[in-house]
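Please read the structure below before turning to the comments.
A single protein chain has been removed from this complex, and every other one stays in its place.
After this line comes chain A, so read on.
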Amino acid sequence: MIRSEILKEIAPILRDQLVVCNIGIPSQELHAIDDQPTNFYMLGTMGLASSIGLGLALAQPKKVIAIDGDGSVLTNLGTLPTIANNVANNFILMIVDNGSYGSTGDQPTYAGMKTSLAKVAEACGCENVVECAAEDTGRVLQEALDGDQMTIIVCKCESGNAKMPVITMDPVVIRDRFMTEVAK
């Protein structure tokens, strides 16, 4: 399974949640599969989906799912100790770990080599880390949502991208409709 197939499968679960989605192809895929005002698409700033998600989760009570990638987490590895030490039980960080920089031409990441992001997260102090196969993502995500405990999901999948259009929505529109949903 590749990322877009996972996103298609979990779209019904994501639909009712606040979602902060990683820059590049992940956001393009989610936008094309099931655009929702509850989705915050990152159009730039690689690496910060988990930080934005944590900030949002700490600021208000609704559940927040940050969809991140292995390459982006490696870019902002300092995020994991911050997450571990600022527990927000309404926060789920879902790392789609396909072992590659998907948006830039599928170059391999260290997460697809010797580095285990699940172990890194645990070593950083994250208490509820689940590594799963792509096929189990829906179940694991639903369990995390039902669990009311901050959860880091590392979903191991194959490298590859679906061809989707670039998001042309204005960033202020993305932000404004998202904030309207947050405040509801």
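Please note the rule applied: a contact is a pair of C-beta atoms (placed from the backbone, for glycine too) under 8 Å apart; a residue touches a chain by one contact, two chains touch by 3 or more; residues count from 1.
In this section, contacts and distances are computed from a predicted model.
Novice: Assuming one chain is omitted from the figure, identify its UniProt name from "ABC transporter permease", "Aspartyl/glutamyl-tRNA(Asn/Gln) amidotransferase subunit C", "DsbE family thiol:disulfide interchange protein" or "Sulfopyruvate decarboxylase subunit alpha".
Specialist: "Sulfopyruvate decarboxylase subunit alpha"
Novice: Just name the one of A:P81, A:G112, A:G138 or A:G160 that touches the chain not displayed here.
Specialist: A:P81
Novice: Sort through A:M1, A:I33 or A:I52 and give me the one touching the missing partner chain.
Specialist: A:I52
Novice: Using the document's contact rule, name the residues of chain A that touch the chain not shown here.
Specialist: 20, 40, 42-45, 47-60, 76, 78-79, 81-82, 86, 171-172, 174-175, 178-179, 182-183
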